[in-house]
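The next block holds one structure in the form of structure tokens; read it before the comments.
Here the complex is missing a single protein chain, while all its other protein chains stay put.
Lettered A, B and C in written order, each chain numbered from 1.
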Amino acid sequence: MSDFIAMRHVTKNYAGVQALKDIDFQLKRGEIHCLCGENGSGKSTLIKILSGVVKPDEGSEITIDGRVFPHLSAHEALEQGVRVIYQDLALFPNLTVKENIAFQSFSEKGSPMVSWNQVEKTARGAMSLIGLDLDLNRLTGTLPIAQQQLVEITRALIGEPKLLVLDEPTASLTRKEVNALFEVIFRLKSRGVTTMFVSHKLNEVFEIAERVTVLRDGERIGEYVPSEIDHKKLVFLMTGRKYESALPSPVDPLAPNLLEVKNLTRNGEFTDLSFTVKKGEIVGITGLLGSGRTELALAIFGMTVPDSGSLLLEGKAIKPRSNSDAKKLGIGYVPEDRLRQGVIQAQSILDNMSLTVLEKLKTTLGLLDKQKMKTDAQTWVKDLQIKIPSLDSSVKTLSGGNQQKVVLSKWLATNPKLLILDEPTIGIDVLAKNGVHDLVKKLATKGIGIILISDEIPEVLSNCHRVLVMQKGRFVHELVPGPDAERDLLENFNLS
Amino acid sequence: QSIPKAKIKQFSVIFVPKLVGVPWFNSMTKGFEDYSKGSNIKYTVSGAANTDPAAQARLIEDAIAKKPDCILVVPNDTAVIEPAMKKGMAAGILMLTSEASTIVNAYADIEFFILAKEGKDMADIFVKHAGTKGGYAVMVGGLTNQGHNARADAAVEYLAKNYPDLKQVTTRLEGSENVQEAHDKTLQLITAYPELVGVLYVGSAGPIGGAQAVTEKGVQKRVAIVGSAVPSQAKKYLLDGSLKASYIGNPYLIGKDSAYIIERMLSGVKLEDVGNLPQFGAQTVSGRVITFHADAEVSAANADSFGF
Amino acid sequence: MTNKNPGAQLRLQRFFGQNETILLLVLLAMVTAITAVSPRFLGPENLFSILLSASYTGIFAIGFLLVLVSGGLDVSFTAVATVAQYAMGTVLLANPDISPALALLIPLLVGMALGSLNALLIHYLSAPPIIITIANLNIFFGLLQFITGGEWLNGFPEWFDHFPQTYVLSFENADGVKYGLSVIVMIWLAVAVVAGVLMHYFKAGRKLYAMGGNLEAARRAGIDILRYRIFAYGFLGFCAGLGGMVHTLITQTVVPNTLVGHEFDVVAAVVLGGASIFGGSGTVVGTVLGVGLLAVLSNALTIMKVPTYWHEVFVGAIVILSITITTLSALAARNREKKYHAQ
Partner (left out) sequence: MLNNLLAASRAWGKRNAEMAALPFLLVGVVLLLSVAIEITSEGNVHFLSVENFGAMAAQIPELGLLSLAMMVTMLTAGINLSIISSANLVGVTMAITMLTFGPGAASAGLTLPLIVLTIVGGLLFSVLLGLFNGLLIAKLKITPVLATLGTMILYEGLTLAITKGYVISGMPEEFLVIASGDVFGVPYALIVFTVAAVVMAYVLQRRPFGRQLYMLGSNQTAASFSAVNIDRVILKTYMLSGLLVGLAAIIMLSRFSSANARQGTSLLLVTVLIAVLGGTDPDGGFGKVLGLVMALVIMQCITSGLNLLGISSFLTLGLWGALLIGVIAYRSYRAKNPGNRPKSVSA
């Protein structure tokens, strides 16, 4: 099989940051090729160069079907059949679903006019390819993030895709959607379409990849066949280190209830939810997309008001009306959308870390104690092992895992009794993920009650004391992680 | 002539008009300059790009820093510039104003029309064309334009006293600095008030817009358009009868006579002793206000003689 | 609420929740109220004159809409219009025999050139458009006034004179005077229709919406951002030139400081028409309605015999009120959609 695409000597320097160093990378026609590496190892950059969004430095060379380009333009890449689903979605929130899906046809030569019939037909056809059924006339921005991802995937199937690039497409998908996606990939493979795939969920890599290229710090480590390496080896190749993960230390069965949720209902979101969290307990909540887990979290965190039911914290009834109420009560929430809800990217690490505790940092004059602000932040940086250039650097210079730790530290600084973590490891690499998991378990030993919301079954099973399964706004199952847990979930709820 | 050149005192005068870049003040400045050609007075203009009174006060303060011999201000708002004028006087500058008879902090104020006469003349001309019965409206350039308000007040007062059957249909309108606005508002007046017999405009764009409006509606005969239009612009409308009359002074000549007054004052002559003016002749002095009357009726026949 | 036909119901709600529909309802309510107070308002003569006097603002607004939709902003268009009309006026006075077509082409070209300059600066300096265009407003207007001394232009050739009184549809009133739909209004409507078709039926128009919705996504989708920026700002420049030309045709004069300073009148009309100040949304129909609403208001205040001193209070209050209504109904619509789709 000849190489369909060959990238040679690809180098990229972002104003002093060496994102890629002299990378060679090949794709064979019709193969499924995974790109692995830690956060910031250059995966997205390589993809953007291939799609013509980023221009590589002088000396780089890209060959597609025998044609040689020193660099591509976005338009040329599309013409060559390269379709990319970006990590940070690239949809037009103000346009309808059908227009987003068929948008590529607007760049084709031919009539300068739009044929709306054609747009609708194209969109419908592409959706049927992956068995999607969405209101074509809905504005894309009003869709939940998972459905937006599906729109993005559908869009990539328009025209004559020769190469489908997926940059962490499964980050916000649950197993059900992931399965559907894999099916699409196999179907496309049978039509000769090549797939390039990036994921931090290594089990998925082993499930689907035919070849794996590993990047580390912008350098190519090598190319492997999955059957020849295992999970641990791959992690080692990516990080240059070995790691072990431990199960959470057991909860004291006599520990008092920290949080009691009784018959909590919010119309249209969740119904009649009751559960408890003990001090030092990690309760996992998993389920399908749109099952209402985030909504539950927001209600406990005071950002929405439930219609009925009650909340008790340490035995006392609470009714947080806002998240500052919740904060005062000792509740913290790490939101699911790190980039939009979690960090303030443009601002400094110091400012992000102290945002929740500004009132506590006041001196007698009512002014902020900058010194205390800094020393406190330094302590968190050390405790959570956050890798930062300096406290004054903006958060956007950090990798995903370190950004997530900044969010965590912001809430830990409030000295919470209850911490709700909503998808805390989306899009962060194995080591960072491991770091977050270790941290969560350590916090539990200090008596903090934790609610861990996650789509990743292995994540909840290996980090929680107890797992609740939610569907359509109700709890449908409860289990304690054990040898049969995984099978149980798969068989009863199609969750793997 | 035998005085050595170096010993001739050079006087510098800064002219601060309401705003720069409009024909009226361009023409007035030319009057200053032409009068002073070959004399020992040098004029510079320092005007704002808009009629914001605050901006003008800033300019006066800057002008004072330049330590000229004399500053002549045509204020957008007399009250606003008082403190700045006071500063100038304290700095020993001959501070003068024009069109600001109520000024307190100035050595003299030059008025180129007699307000009472202005009111009477405008009113009389208006009545000549609009008749003595019915409704009329008054439009100024801007509701906050104090000079326009004063003239409008004078005319309205005179009309109210002498022609009781002529009634103002509504409060003063604004838009007389903008042809389109004057045109639109005039049309609205015609629509809203069937009893309308005429509109009196203070502000040079107003009469043009008004004339266009009555032409459009074919009511030139019924609604008299009278106001202070720029003669060169007005001529066409005066000829076709849509503009009945214009009443305005000649800024070029006003500039020349103002320059004359300034020259005399700079050379130490008291205000009372200025004497007859080269262009407009007689003047009266009362307190610190020196007044001559430059405004005259513009007709199709004499429009060209105004030179602007 | 019944669940018989939720889809149809939603569609109905969508229609009534639409900004354009709400605006139209507000406009109709206003017209009814005004007519109740002063029946003269509703006469065809007055309505045609409202259209005529709103025409140049209307033309500016269409151009402004395009820039807004593309995610940009431009407050320099009044200065561009002034420079354009001044250029035309100067040429006309210097060569009275110049062919009308050529003379009328001048402001359009000047407008497009200056508009494109805005686009180039915004693109290459990657600077906020509002800042670049405030700067250019000062540069364009300042230099024009400095160079020309602000002299007024008038006394244009004969053919220039009668333009606004050329009617497409004409009637005679009781006095036997002709009135009707002026060509100038038709120019406005033509620009609106062209823009409307362009925005909805042409790929170029959809690309502008895309850029305004998500610039990075547009870049990744292979849209040549610079080209479409030049297109949007150039089109506004074109509209500014055209508006300036129309303004000169109506007033028969060029007075440099009449348009500058009235940028916010146009901004108010366009956002009242439902265009988002952050780009990506807005329609031509909404914009025309927004312009209409403000034009009706300013016309009606005099006709309703409201004392002049209170006019601005009314305008301010109505602007705040309409924006509140459209903002709140947009929020309500979004919640409705969410609820419907959650079912």
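Just so we're on the same page, contacts are C-beta pairs under 8 Å (C-beta built on N, C-alpha and C of every residue); 3 or more make two chains touch, one makes a residue touch a chain.
Just so we're clear, the structure is a prediction, and the values are computed from it rather than from any experiment.
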| request: Taking the complete complex into account, tell me which visible chains touch the one left out. | output: A, B, C
| remark: The one of B:66, B:117, B:133 or B:270 in touch with the missing chain is B:66
| message | For the chain not shown, which residue from A:68, A:246, A:344 or A:476 touches it across the whole complex? | response | A:344
| When the complex is taken as a whole, what residues of chain B touch the one chain not shown? | 20-21, 44-50, 52-55, 57-59, 61-67, 77-83, 91, 140, 142-146, 149, 171-172, 174
| query | Where does chain C touch the missing chain, residue by residue? | reply | 121, 124-128, 130-132, 134-139, 141-146, 150, 264, 267-268, 271, 277-278, 309-317, 319-320, 323-324, 327-328, 331
| What residue numbers in chain A mark contact with the hidden partner chain? | 11, 13, 15-16, 18, 21, 303, 322-324, 326-327, 333, 335, 340-347, 351-352, 354-356, 358-359, 361-362, 366-368, 370, 392, 410
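Definition applied: only the chains that are shown with their structure count from here on.
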| Viewed as a graph of touching chains, is the assembly arranged as a line, ring, star, complete set, or other? | line
| said: If you tally contacting C-beta pairs for every chain pair, which pair wins? | reply: B-C
| request: State the chain with the largest centre-to-centre distance from chain C, centres being mean CA positions. | output: A
| message | Taking the mean of the CA coordinates per chain, how far is chain A from chain C in Å? | response | 43
| request: Quick one: which residues in chain B touch 2 or more of the other chains? | output: none
| field | Residue list for chain A, restricted to those that touch at least two other chains | value | none
| task | Please name which positions on chain A make contact with chain C in the complex. | result | 51-53, 73-75, 77-78, 84, 86, 89-95, 99, 103-104, 106-107, 112-114, 135, 138-139, 141-142, 268-269
| remark: Within their complex, chain B touches chain C through residues 19-23, 26, 49-50, 143, 170-174, 177-180, 183-185, 187-189, 191-192, 205, 208-209, 212, 216-219, 230, 232-233, 236
| task | Enumerate the contact residues on chain C facing chain B in the complex. | result | 38, 40-41, 43, 45-46, 49, 53, 56, 142, 145, 148-152, 154-155, 165, 175-177, 179, 247, 250-253, 255-258, 261, 298-299, 302-305, 307-309
